[in-house]
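Sharing a structure below in structure tokens format, with a few things to ask.
One chain of protein is taken out of this complex; the other chains stay put.
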Amino acid sequence: MDKKRQLIFRGAAILIILAIAAVMFVIGRGHTIYFDNKTAEYDGKKYESFYKVAVIKDKEKVAKLADDERGMADLMGQTLSVTLEITDEKGADPHSAKVSMPIPYSLDGIVINIPELMAGLPAEAYMTEFVPVATSEDEEEEEVVIDEFEITDDM
Amino acid sequence: MTMKERITASLKEFGLPRLIITGFLVLLLIIAPFVGSDLPTQISNIINRFSWNGILVLAMVPMVHSGCGLNFGLPLGIISGLLGATISIEMGFTGGMSFVVAILVATPFALVFGSLYGWLLNKIKGGEMMIATYVGFSSVSLMCMMWLVLPYHSPNMVWGLSGKGLRTTISLEGYFDQALAGIAQINIGNISIPTGTLLFFALLAFAIWAFLHTKTGTAMTAVGSNPKFAKAAGINVDRIRMLSVVMSTWLAAVGILVYEQGFGFIQLYMAPFYMALPAVSAILIGGASVNKASIMNVIVGTILFQGIVTMTPTVMNNMIHMDMSEVIRIIASMGMILFALTRKTEASR
Amino acid sequence: MKIKEKFNLRQASVPIMFILICAVCIPLSGLSPKMLINEIITRMGRNSFLILSLLIPIMAGMGLNFGMTLGAMAAEIALILVCDWQIVSVPGMILAAIISVPISVLLGIFCGKILNRAKGREMITSYIMAFFVNGIYQLIVLYLMGKVIPIKHSSIKLPRGYGIRNTVSLLSMRQKLDNMLAINVAGVKIPVLTFIIIAVMCFIIIWFRRTKLGQDMRAVGQDMDVARDAGINVERTRIISIVISTVLAGLGMIIYLQNMGNIATYTAHSQIGMFCIAALLVGGASVDKASIGNVFLGVILFHTMFIVAPRAGAYITGDSMIGEYFRVFVSYAVITVALIMYETNKRKAKSAASMKLKDAQDSEETQKSADAQEG
Partner (left out) sequence: MDTNSAPLLKMQGIKKDFFGNQVLTDINLELKAGEVLGLCGENGAGKSTLMKILFGATDIAETGGYGGDIFLDGQKVSFSSPFEAIEAGIGMVHQEFSLIPGFDATENILLNREPEKYNFISEIFGERLNTLDRGAMDERAREAVDKMGVAIDRHMMINTMPVGHKQFTEIARELSKEQLKLLILDEPTAVLTEREAVALLDSIKNMSERGISVIFITHRLQEILTVCDTVAVMRDGVLVECVPSSETSVTQITKRMVGREMAGSSEKREIRNNDDAKTILKIEKLWVDMPGETVRNVTLDVKEGEILGIGGLAGQGKLGIPNGIMGLYEAGGSVVFDGKEIPLNSPRICLDSSFAFVSEDRRGVGLLLDETLEWNVAFPAMQIQDKFLKKYLGGLIKWRDEKAIREVTEKYIDELQIKCTSSKQNAKELSGGNQQKVCLAKAFALEPRLLFVSEPTRGIDVGAKALVLEALRRFNRESGVTVVMVSSELEELRQVCDRIAIVSGGRISGILPADSTTEDFGTLMLKGVR
């Protein structure tokens, strides 16, 4: 009887831990978001880039984009909510816009085109996957060091 | 006992890890020609590496015989050898003479270090192996400082810029590079046999074999087999153990010099650190146990161990295009040591 | 009572020696007090948990667990996977911890079983064990990861298509734990959350000592045969102690690596056992006796030495390498001395007992002869 009771408790404990792990999978998923302030074309229409855009996440300015620039921010979780401070033209007053959008779980890096976003186009328009370009440095074979004699400096 | 029982019993005696390792090497040798690696070159490599490492493995024998266990403190002897080598060069000897002087200089160091080490091991009977390991480590790291501080001046050894402190690697060209290997070297096609080194190993191996047949050698084996028996038979157990430690240390000193003459370089600083482990696993692979070892174990073990070290990279690489040799070497040798340490039947006392 | 005082002095000799070394080296190193304290606090947060993992096998009489490296490897495998799955920050650490535990448990059971077959030489066996499992770790990380175990990101995978790079960046986790609730006191950053976790662990260990299992472990540690006669399952108890140690070492390694901010894939674990053991011994512990106090004293003294020795060495000799080698030497020397002290104490205890007998007989002898003379 006691064994059974223990089994139940153990099962429950394992389930709880598995549940925590699952939650971590969801809330801990990291994405890198790239913000593009670039002129883009969609459905044959052109969307002009802005003069200046500041991206504010969690009350912190994570990127400041001039015309035709790209900025980057790290994100944890599947919902991106940022405030964009947009200056349309030089000298104009900036107006801010709060944006909040779901991010697909499977993508590591995502490029968001701000002009298209601000124009209210659908997600597939302004959101593209970021594909890293392999640099030539990466191509070089890395010598794996499994030498244990090394004196580790940092402890 | 039926035939089957006898076979299983002898297999058990031989030990599964040992069987796997031997089988693995045989497999490598069979596969080698098919995957396009040159067998003569391989065999030549094995012989060469055997000649470099044989004496370091031989250095295990006296301490195992006297019951001090596997000599994890091998680096202490190696340091004596390194001191011999560097001092010989510093004194300006060159060529074969520098090798002789290196051995002569290394000897007093080995005797002093060995005596201290033996005295210490007599104080801590039963815990030899762990303490030997750390005595080795401490002495290597102490010497790391010494190599920087000691007043060496030979431009071939010190750092070029500052003019002081020994380099990590010192080339032996012009000194005792190939000092033994060069003697009566035989070259047939791809095979080159370092006759001198092999003879030198044979000489020392014979000396140890002969020693074990003398009165004192017999006493040493008895001390290792049953110290209480030896004490009751009037043997000074501590003195015999001390002698075995000094012998092991001296052999390690000579062993590293032979290794260097074959390898062509002196490696200082942290290099001696883990040198005990290959030697320990080699002798165990050869069939020795924590308290029994013979010259045959040394020869077989060194060939098997070096065979795996030299064969795996080429054969594996040619076969599956993956160089797993390092990993295989670590798992095989450490597995062998673990096996030896966990065997209950190892000691009947 | 006199014996006890002597014993304490012997125990205290290592910490006192280190206090002296530090006292000499600190002024020579030229480090400002603020920098020094900052460094020490960082290292306390980084290492304490790892060292705590050593306490339980000592309690169970299994000596210094050189096999704690096994836990460290489990943690590294977990972190590499989590890193590839792009689970970041504290959730990533929690996930890594959850993944590391079953690996640690398996390795711990394996290690415990091997150690049960090598009673009396646990330390050398656990030391070799660490090397052996390191081989298996390399097999997994260098060859199986990317081939058998899917690894997606080229930032951690070797360009050849399998195997993990020499360094795996943990930038997404770097000091995320330390920075949570961190406070700044006079320019010194205190990683409060890390310290809270360490404190909780200390309480768990104190509580554990008061449990039945803790009591059994102490009994097994002192006399296996007596414990067995009393019906305690000695083998199982010993395995459990190694499993706990391995699991804790794994969790400690996650804390350690989040502070470092990257994993040196093939070397991070190799020295960890040695440095943790050295630190514990510097704190005044011995092979058969260690307390939580030893852990913290050890971390502070050992790492102070570690920080100041190279700088002081450079100041004295003009060569920074001397100090580097010095601290390595000291680490090994401390372990060597502790091991020697442990073994000689064991023998001394034996001879002391027979000395007492002899004295008693001698006095009896004299009394007897006196009696005989009178008679």
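Chains here go by letter, A, B and C, matching the order in which they are written, and residues are numbered from 1 within each.
To be clear about the criterion, contacts are C-beta pairs under 8 Å (C-beta built on N, C-alpha and C of every residue); 3 or more make two chains touch, one makes a residue touch a chain.
These figures come from a predicted structure and were not determined experimentally.
Interchain touches from the omitted chain, evaluated on the whole complex, reach A, B, C. When the whole complex is considered, the residue among B:I46, B:V61, B:A181 or B:A222 that touches the unshown chain is B:A222. For chain B, the residues in touch with the chain missing from this view are 213-219, 221-222, 225-226, 228-229, 231-236, 292, 348-349.
By the touch criterion stated above, the residues of chain C touching the omitted chain are 207-208, 210-213, 215-216, 218-219, 222-223, 225-227, 229-232, 354, 357-358, 361-362, 364-365, 368-369.
In the full complex, the hidden chain is touched by chain A at residues 5-6, 9-10, 13.
Here is the rule we go by: only the chains that are shown with their structure count from here on.
Located most centrally within the structure is C, per distance between chain CA means and the overall CA mean.
Chain A and chain B have Cα centroids separated by 56 Å. If you average the CA atoms of chain A and of chain C, the two centres end up 38 Å from each other. Residue positions 326 of chain B are each in touch with at least two other chains. Across the assembly, chain A contributes residues 146, 148, 150-151 that each touch 2 or more other chains.
Those residues of chain C whose C-beta lies close enough to touch chain A in the complex are 43, 47, 85-92, 94-95, 98-99, 138, 142, 153-154, 158-160, 163, 165-166, 172, 260, 264, 266-268, 270-271, 275, 303, 306, 324-325, 328. Interface residues of chain C facing chain B in the complex, by the touch rule stated above, are 114, 117-118, 120-121, 123-125, 127-129, 131-132, 134-136, 138-139, 142-143, 317, 319, 321-322, 325-326, 328-329, 331-333, 335-336, 339-340, 342-344, 346-347. Only residues 17, 20-21, 23-25, 27-31, 74, 76, 108, 132, 134, 138-142, 144-148, 150-155 of chain A touch chain C when the two sit together in their complex.
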